[in-house]
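With one protein chain held back, the other chains of the complex are shown just where they sit.
Presenting chain A:
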Amino acid sequence: NANKIKRTPDAKKSISLPVSRVRLIMKSSPDVSSINQDALFLTTKATELFVQHLALSSFNNGSGKDSNTLEYSDLAKTTEENETFHFLTDILPKKILARDYLKTLEQMQEEEEEADL
């Protein structure tokens, strides 16, 4: 039948993230008026690629490789060491123990006092 048109079945979708949710996030950005369909598709796809990239980079770079688990610390480490992830610094900060932080604060105060003398 020459009139049959070959069509990719819907089951073989190339994206899993919901486009509607991505659109919602995009629209929350100031100054954005409208987004064309192709741009929405690309942003959704790019986000998926990003998730894969962040997960794999963190796993390969981190100590999780030994424990066979991807941990938060792996993400924080990769964010600090990889420039392309620097935009994530505020949301993936390295965690330190409270007592270490307090110690650092004390040291800073001492240095200030010495400088004043």
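Going forward, a contact is a pair of C-beta atoms (placed from the backbone, for glycine too) under 8 Å apart; a residue touches a chain by one contact, two chains touch by 3 or more; residues count from 1.
Here is the rule we go by: contacts and distances are computed from a predicted model.
Trainee: Leaving aside the chains you can see, what is the UniProt protein name of the one that's missing? Options: "Neutral alpha-glucosidase AB", "4-hydroxy-3-methoxy-5-polyprenylbenzoate decarboxylase", "DNA polymerase epsilon subunit 3" or "Sodium/potassium-transporting ATPase subunit beta".
Mentor: "DNA polymerase epsilon subunit 3"
Trainee: State which residues belonging to chain A touch the missing partner chain.
Mentor: The missing chain touches chain A at positions 3, 5-8, 14-18, 21-22, 24-26, 28-29, 31-39, 41-43, 45-56, 58-59, 64, 68-72, 74-75, 83-84, 87-88, 91-92.
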